[in-house]
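Only one protein chain is missing from this complex, and each of the others stays in its spot.
Here is chain A:
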Amino acid sequence: MKAFIAAVVAAILLGVAAMLALTSNQKFAYQAFATSGARVSEPGTNLVGPRWNGDPAPDEFAGEPHGKAEGAASHPKRS
């Protein structure tokens, strides 16, 4: 029984270690594939949100516009 419990604990620890190692090297798609000339998406306003969970504006991203255009928006002139 001790060997079994130790095996379960070791599996969990190795799994968590793998998770930390793998996620530390990951980037969001808009970070990995965006260039100065191409914006992949606009996190916070896309359909699935920056975490791909359907939440379009989680709190931790509220203060990070991530490439949103700054300044006053241009409007077409009306005659």
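Remarks
As a working rule, a contact is a pair of C-beta atoms (placed from the backbone, for glycine too) under 8 Å apart; a residue touches a chain by one contact, two chains touch by 3 or more; residues count from 1.
As a working rule, contacts and distances are computed from a predicted model.
For the omitted chain of this complex, the UniProt record lists the protein as "Cytochrome b561 bacterial/Ni-hydrogenase domain-containing protein", which is one of "(2Fe-2S)-binding protein", "ABC transporter permease", "Cytochrome b561 bacterial/Ni-hydrogenase domain-containing protein" or "Transketolase".
Counting the whole complex, the residues of chain A in touch with the unshown chain are 2-4, 6-8, 10-11, 14-19, 22, 32-35, 37-38, 40.
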